[in-house]
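A single protein chain has been removed from this complex, and every other one stays in its place.
In order of appearance the chains are A and B, and numbering begins at 1 in each one.
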Amino acid sequence: MEASFQDRSAALRPSMGKAAVSALLPPAVVIGLAALLHFVIGPAIGYFYAKVLTDVGIAVVMAVSLNLVNGYTGQFSIGHAAFMTVGGYAAGSVVYYGHYLIWGSLQQQGGFLGPSTLLYVVALLVGGLAAALAGFVVGLPSLRLRGDYLAIVTLGFGEIVRVLVTRTNDVLFDADEIAAASPVTLLTSVGGSLGFTGLPFLTNLFWVWVAAGAVILFSYRLKRSDQGRALLSIREDEIAAEAMGIPTTRFKVQAFVYAAFFAGIAGGLFAHEVGTTLNPQELGFQKSFEVVIMVVLGGMGSVTGTTIAAAALVILPEALRSFSDYRMIAYALTLILVMLLRPQGLMGLREVWEIPAVRKLLRSGR
Amino acid sequence: MLRLNDLHVHYGAVHALQGVELEVNQGEIVTLIGSNGAGKSTTLRAISGMLRPSRGTIDFEGKPIAGLAPHVVVGLGIAHSPEGRGVFANLTVEENLQVGAYTRSDKAGIAEDMKKVYGLFPRLEERRRQLAGTLSGGEQQMLAMGRALLARPRLLLLDEPSLGLAPQIVKVIFQIIRDINALGTTILLVEQNAHKALEVANRGYVIEVGKIVLADDAKVLAASDEVRKAYLGG
Partner (left out) sequence: MALFPRALRLAPILLALACSGQTADKGPDAGQGGGEHGSDVILVGEYGSMTGAEATFGQSTHNGIMLAIEEINAAGGVGGKKIELKTYDDAGKTQEAGTVVTRLVTEDKVVAVLGEVNSKLSLAGGRIAQQFGVPMVSPSSTNAQVTQVGDMIFRVCFVDEFQGFVGAKFAAENLQAKKAAILYDQGSPYSKGLKDDFTKAFVGFGGEVVTDQAYTTGDQDFGAQLTSIKQAGVDVIYLPGYYTDVGNIAIQMRAQGITVPMVGGDGWDSSKLAEIGGPAIEGSYYSNHYAAEEDRPEVKAFVKAFTDKYGATPDGLAALGYDAARVLADAMKRSPSLGGKDLAKAIAETKDFPGVTGHITIDDHRNAQKPAVVVEMKGGAPHFVASVAPGQ
């Protein structure tokens, strides 16, 4: 909280240049690191490890965004994957049918930052906004109430989304037919339970890690802001927070909508990832639980903890793959052990550098 | 300053407040005493907007505030230190105080009030970086009061500040209540410890099953047989 005071006083000072640097530096670092991953590290480690890193990035976006709701605000959403589904299908429709309507085929236009990528980035944002809208509609009525209502409503919402997507029609792949079809026809022709097949592979390490960096930065800055403290106080004691004049319902809904937005982005990333097929079963409640586990394991409210847990829970099954049948047992055992030894999660509410041992290490490094 | 007129509150089918009449004047300490479940906390919650009255009016400085949202009420100058203290256990002492100033945007004023609160509660300053959950009960009560003060209220609602505290700490807390009042904050104090409450208060009200049954100067109430028998254990 000291840092935020300094930030604020720095922003008030006349030296605008310095303020601009401190505002623009973190996003620049995120883009730089994502570019490094994509152009240098990705090619160096090979396709398989790059694919795992991509999976990790998407999991990070999901877990860190859910942390806004389950961690910061202390609500219990168990339907996060539903927003991923909404975002994924919205983004997928824009990219797939957009390609046909604009260029008449699925042929990728241009390379890195080419027209296809531009359409893809727009689609990711559309997916995020669609999910955010869904989050608002779901969150507004359920977050007025206290307790377990949100859990039940989000679970139900997830099932509704899954069933609706399952009942959609086959994907169209005839350019003339697509040009003649109405938007409603296109939006309901997204493949049903076989999945939205044929989506171009536009997701790569760069976009995944730009999104992951964005959600990490956003979450961390929020945590250290007045609004973040207000969210945490809702989690700690909702009645006391209300007594302090915090508009609890509005803030809970806001946090929920932010989280849904990023989950929608994650859905768009997933939809266009190499070697996946966007399909309703895979983004069902099981996926939601996986994300909840990441948040609980990492520490409710800890951005770095959630990030580490998300990475670990993607890499662990991959590393254990050679144990075939036993890997799911090993995975479950690890979870149980961590929860027994550290019920508050790996990190609790703290960030990595707030752990005493790490603090000491950082100090000695200076 | 504050006037409740024929205030009714329902919890579902339960008629919790049945026409409460109460008045607090500028600069006073007014106490509301009564047994468990009589409607003391409900009255405070209705004032701060956390409960919506089913009938009656609440006027603050001449303006009707019944039914306004809590954050609006706080903005108008009424802060509420809730029962059970409600400190944010996983936030530090200083973060707790910052949340108290949530409705304000005058950075300089907040910093000044922060100093003032640390002046009132030196123990909090010593522990400003500690998590609130690690404080003792008395310190948590201090924090809850300090946090409410950071809203810079003209009227402070205190709900059971002595609950569960050792007698020595209770003494300290009531001294601080006097100090806060001396610095210019009007206080409406809800207490089960009628003895202590009537000692610090100018005036007092006795509430029974949702109705005010007695209202008088604190000294008069403390001396009255009825109150002595019912609430002062003698």
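Just so we're on the same page, contacts are C-beta pairs under 8 Å (C-beta built on N, C-alpha and C of every residue); 3 or more make two chains touch, one makes a residue touch a chain.
Predicted model, so just to flag it, every value in this text is computed and none were measured.
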| item | value |
| --- | --- |
| Touched by the hidden chain, restricted to displayed chains | A |
| Sole contact to the chain not displayed, among A:Gln108, A:Thr197, A:Ser225 or A:Gln344 | A:Thr197 |
| Sole residue of A:Lys18, A:Arg144 or A:Arg167 that reaches the chain not shown, by the stated touch rule | A:Arg167 |
| Positions on chain A contacted by the hidden chain, ascending | 41, 43-49, 51-52, 55, 163, 166-167, 170, 192-195, 197, 201, 270, 273-277, 279, 282, 318, 321, 324-325, 327-328, 365-366 |
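Note that only the chains that are shown with their structure count from here on.
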| item | value |
| --- | --- |
| Whole-Å gap separating chain A and chain B, where each centre is the average of the chain's CA atoms | 42 |
| Chain A residues within the chain B interface of the complex | 1, 8, 226, 229-230, 232-233, 236-237, 239-247, 301, 348-349 |
| Of all residues in chain B, those that touch chain A in their complex | 48, 50, 69-71, 73-75, 79-82, 85-92, 94-96, 98-100, 102-103, 107, 144, 147-148, 151 |
